[in-house]
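Below is one structure; the comments refer to it alone.
A single protein chain has been omitted from the complex, and every remaining protein chain is retained in its original position.
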Amino acid sequence: MAALISENFRFLSLFFKSKDVVIFNGLIAVGTVASQTAYNVFAFSCPCSPERNYMYGLAAIGVPALVLFLIGIMLNRNTWNLVSECRMRACRRLSGPAAFALLGSIVGRAVVAPVTWSVLSLLRGEAYVCALSEFVDPASLKDFPLGYGRRTMALFPCRGVPADALPFWGDIERQLKYESQLLGWLLTGITAISILLMLCLKRCCSPLGDQQEAYWSHFRSSESQLFQRTAGVHAKMLAAQSVKSFFGFVALDKEDREQLEEYRSEK
Amino acid sequence: MAALISENFRFLSLFFKSKDVVIFNGLIAVGTVASQTAYNVFAFSCPCSPERNYMYGLAAIGVPALVLFLIGIMLNRNTWNLVSECRMRACRRLSGPAAFALLGSIVGRAVVAPVTWSVLSLLRGEAYVCALSEFVDPASLKDFPLGYGRRTMALFPCRGVPADALPFWGDIERQLKYESQLLGWLLTGITAISILLMLCLKRCCSPLGDQQEAYWSHFRSSESQLFQRTAGVHAKMLAAQSVKSFFGFVALDKEDREQLEEYRSEK
Partner (left out) sequence: MAALISENFRFLSLFFKSKDVVIFNGLIAVGTVASQTAYNVFAFSCPCSPERNYMYGLAAIGVPALVLFLIGIMLNRNTWNLVSECRMRACRRLSGPAAFALLGSIVGRAVVAPVTWSVLSLLRGEAYVCALSEFVDPASLKDFPLGYGRRTMALFPCRGVPADALPFWGDIERQLKYESQLLGWLLTGITAISILLMLCLKRCCSPLGDQQEAYWSHFRSSESQLFQRTAGVHAKMLAAQSVKSFFGFVALDKEDREQLEEYRSEK
């Protein structure tokens, strides 16, 4: 059992480390689908009161999308790279196309989860039906009994309306669900097309060919990996010196000692 | 149990890596079947209102097919190869047959999932029945009560029609389902025949025999694999030099160090 868990973790961590963009985004999307379904099944309940409906539906779609977007931005190393770059050199060294590419990559990766969440919410339609039922015009429905206003319309998602208006719930729900799903498909289509256009634009703005791009991406990832490992060893050497100057000796384990001696001589 | 999971994962990843076209396309088709079934069961609900019906059915078949097509085009390396080639050399070095073969291979691989989605939608028939029920001519049905127009016909998929028209729903559904399935089979047949013709045309345009084609495909795959591996090692050597010039030393692990020294001497 322990082996099972560790195997799976190793597998997952390999996936996450490889940072293959497609697999990574796919996993994020699957996770979003799962949490979206869980939320809709267990926690969504329309308040059925004018104005509150609208706020509730908006919050149920918008807040998780915003949170997922912010998490996506926070987890991306490039964000903090860009921030410190701008603070130290006031973005002077950042040309237009480079800034576009950097921002595009940050936003593009952060936008996967929120868009998945919104599309799923819209395709399920519950949040949209709850939010907009109060804005349905009673005059647009044939034979709808007179004298009911927004307050009654907002009660529809809970089926708490007077008996003579209840049969119209089917019509209203169908219409709102139609709008919601159409919006969802529209959002899906627009996202797909804009991703394609963005990738095209990125390729067309870059001065490198396809193989050169691949070489350059190899070089960057190798350099950043070697830089971090070397910086770690360098910091450990400095820390060992500092501790040694206090105690007169330093208790390194065997592996570290060998490594440090090797690099010190090399230096 | 752990071994089971890891075996399966290894098996799947082998499948995905081998990129054997048939297996790959088969997996894509199976995934499309699964998502299509999920969508139809959980989210499809006909709006039952004239004009909206048509839009809804069209969106439910068309938008996912478009998105799947765009994803298929984006994930194909050849697309970006072609784009950068055209941008850098203005497609001058691309002869007619070569462009045809390249475009054919890109579109051919991207078209598997959308065609599967459309055929499945048409064979299930729900979207088609919903979209076209409003266009059924009441005069074509024997003994259909007079005075009902498009508005009533559009209500049929929700069974929301007056009681004297309801018994005709069986006839209408059968007729529309028949058209939908016939269209689905037609699309299947046309796709199969056009794939066969395209493969024939590709073989006839190529100046190579069958064994030569196999040798050439071996050579291309070996070359691209060796090129990428060698480019990776070259990039790592460059990155190691760059880090060394910054820190005075570089923390490579044993394996990398040996590899780099070997290639440096060879060079």
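Read from first to last, the chains carry the letters A and B; within each, the first residue is number 1.
The criterion applied here is as follows: a residue touches a chain if its C-beta (ideal position, glycine included) is under 8 Å from a C-beta of that chain, and two chains touch if they have at least 3 such contacts.
This one's a predicted model, so the numbers in the text were calculated from it and none came from an experiment.
Visitor: Given that one chain is not shown, what are the shown chains it touches?
Guide: Across the whole assembly, the hidden chain touches B.
Visitor: With respect to the chain omitted from the figure, which of B:E51, B:E223 or B:E261 is a touching residue?
Guide: Considering all chains, including the one not shown, the answer is B:E223.
Visitor: When the complex is taken as a whole, what residues of chain B touch the one chain not shown?
Guide: 1-5, 7-8, 11, 22, 123-125, 170-171, 174-175, 177-178, 181-182, 185-186, 188-189, 192-193, 195-196, 199-200, 203-204, 206, 208-211, 213-215, 218-219, 222-223, 226-227, 229-234, 259, 263, 266-267
Here is the rule we use: only the chains that are shown with their structure count from here on.
Visitor: To bring chain A onto chain B by a C-alpha fit, how many degrees must it turn, rounded to the nearest 5?
Guide: Here the rotation carrying chain A onto chain B measures out at 35 degrees.
Visitor: Calculate how many whole Å lie between the centre of chain A and the centre of chain B, each centre taken as the average of the chain's C-alpha atoms.
Guide: Centre-to-centre distance between chain A and chain B: 24 Å.
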